[in-house]
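Working notes, structure below.
As you look at this complex, bear in mind that one protein chain is not there, while each of the others sits in place.
The block that comes next holds chain A.
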Amino acid sequence: MPEIKVTPLGAGQDVGRSCILVSIGGKNIMLDCGMHMGFNDDRRFPDFSYITQQGRLTEFLDCVIISHFHLDHCGALPYMSEMVGYDGPIYMTHPTKAICPILLEDFRKITVDKKGETNFFTSQMIKDCMKKVVPLNLHQTVQVDDELEIKAYYAGHVLGAAMVQIKVGSESVVYTGDYNMTPDRHLGAAWIDKCRPDILISESTYATTIRDSKRCRERDFLKKVHETVERGGKVLIPVFALGRAQELCILLETFWERMNMKAPIYFSTGLTEKANHYYKLFITWTNQKIRKTFVQRNMFEFKHIKAFDRSYADNPGPMVVFATPGMLHAGQSLQIFKKWAGNEKNMIIMPGYCVQGTIGHKILNGQKKLEMENRQTISNGQSEIERCEPGCCRLSLEVKLQVEYMSFSAHADAKGIMQLIRMAEPRNMLLVHGEAKKMEFLKDKIEQEFTINCFMPANGETTTVITNPSVPVDISLNLLKREMALGGPLPDPKKPRTMHGTLIMKDNSLRLVTPEQALKELGLNEHQLRFTCRVQLQDPHSDPDTLSRIYTHLKSVLKGYTIQHLPDGTVMVESIVIKVSSSAEEPNTKVLLLSWSYQDEDLGSFLSTLLKKGLPSGLSSM
């Protein structure tokens, strides 16, 4: 039986370094190629040696698809394509193609220049890697080769995020990447048609959470920011440069305008302005409202939000700062955090998920004392570079500021995941990109509610799903029309109908044709299958009279059938022949000879049973 195999190299019962291998209909596809934020060693990248121990990956993969630009979905791409070696096509949407190299370059700078790592991909490798990228439009059906086709759907998680449908023949898999089922202030909701894939591979970051309405969360967020600013505190919001940042900026911008607030809002890093520019140029990927009004007022031109300079962090008085990165694992957000952590008037709002091992994760778990490496910072042009001093000392940091967690990250919650299953109606479900415990819970829920299989393989573990692809057959229109005509113009699905045809397998094609045509095409003679049966009958009449009596009898019993009394001494009921004979010794014992073809078996056997019962008396012989 044909089967589909799914093996996560990353993101199996885990969040980070998403990388999922799918084998379908003889094709191998890699879905996402991300890095893990929580590790700094080999575990940072997926283990590509699973695919092949040595040599390049090109001959083992038919294509690579990247769902969106977050590093845990594309961070390992240059490593995979340039250092391990892959020359086939890499598919991603236009915004992802635009933004992905910038984030990769940023990531490279932090790792190589700051941490001094060698054996890492270079800027040139990022560029070479991007040359292999083929842009993907929403809903466009891309034919990777003759058999494999892929199609992107809107996922709403960040600008340019997509879900992909992979199809070979009648088998298909949908991979959601990260998605969001509720439209927010700048993006729309994910959508997919009823494509009934064999497997739906879904993220499950918020597998157990059902979040209250967005409006409440927004009000909460604004209230907290407002309170802190009112009492003169500083608010730090660690974000990634693209995505949540824009949503929260729109939120604060409108709030500031409405409330006529004066406290400054800053946005760190030079990336921001550029990022907002991407949003302006890819406005077709944002939500309905922004798209409708962008000519009059572009939502991504902010009046109150200004660029941040590192010296502002020490300014007195209230302020709100958006700083990157979002998980407090490095960079400016971490620096500002260190400066502000000691003051209980200040507040840090974590608007997204934090991977295990990051400082963000630690403080969210209520850790009040942090051990961290003491780094000296040196300024180097535009970008800030931190370098680990040889023999650096440990520094312990007390966390006094208020820590608030507010789930603004645009992942689907349990309700959203269920909603997507309802939309796509998959035959099997596979969960990735989530924590094992939470997955377990969701898995049970899905199996209960939809009675479909739900899998949650760990990294390196293969899930095999048997599929039932149907076999396409060419049916001759003649045959179809003939059979349709027999049953009247209206099909009645409640009553299956038998139809007669011949299946010809020739040159790799299957054709269903009328038996006559098949015989003709293959040069065969038609054999006929005829049933004959003798029935003995006591009837004191002459043979012709008996025949007439039979004729009259059948005429009265079988209404609506053509019954003929032929001059050559036979009676025909449809195509069934009835003859009467008797021996000279026993003229009253008549032997009826019935003969029918295979096609008339029902009527034939009915007739033989009927005639065995004898003829009723009182029948005139006409």
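By our rule, contacts are C-beta pairs under 8 Å (C-beta built on N, C-alpha and C of every residue); 3 or more make two chains touch, one makes a residue touch a chain; residues count from 1.
In this section, contacts and distances are computed from a predicted model.
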Undisplayed chain, where the name is taken from the UniProt record, one of "Eukaryotic translation initiation factor 3 subunit B", "Sorting nexin-2", "Gap junction protein" or "Integrator complex subunit 9": "Integrator complex subunit 9"
Selected residue (touches chain absent from view) among A:Val134, A:Ile475 or A:Leu610: A:Ile475
Residue touching the undisplayed chain, where the options are A:Tyr86, A:Tyr278, A:Tyr353 or A:Phe408: A:Tyr278
Residue touching the undisplayed chain, where the options are A:Met259, A:Leu522 or A:Leu566: A:Leu522
Selected residue (touches chain absent from view) among A:Thr141, A:Asn315 or A:Thr462: A:Thr141
Positions on chain A where the hidden chain makes contact: 1, 94, 97-98, 135, 137-142, 151, 170, 193-196, 274, 277-278, 280-284, 294-295, 468-478, 480, 483-484, 486-494, 496-506, 510-512, 515, 518, 522, 524, 526-533, 598-602, 605
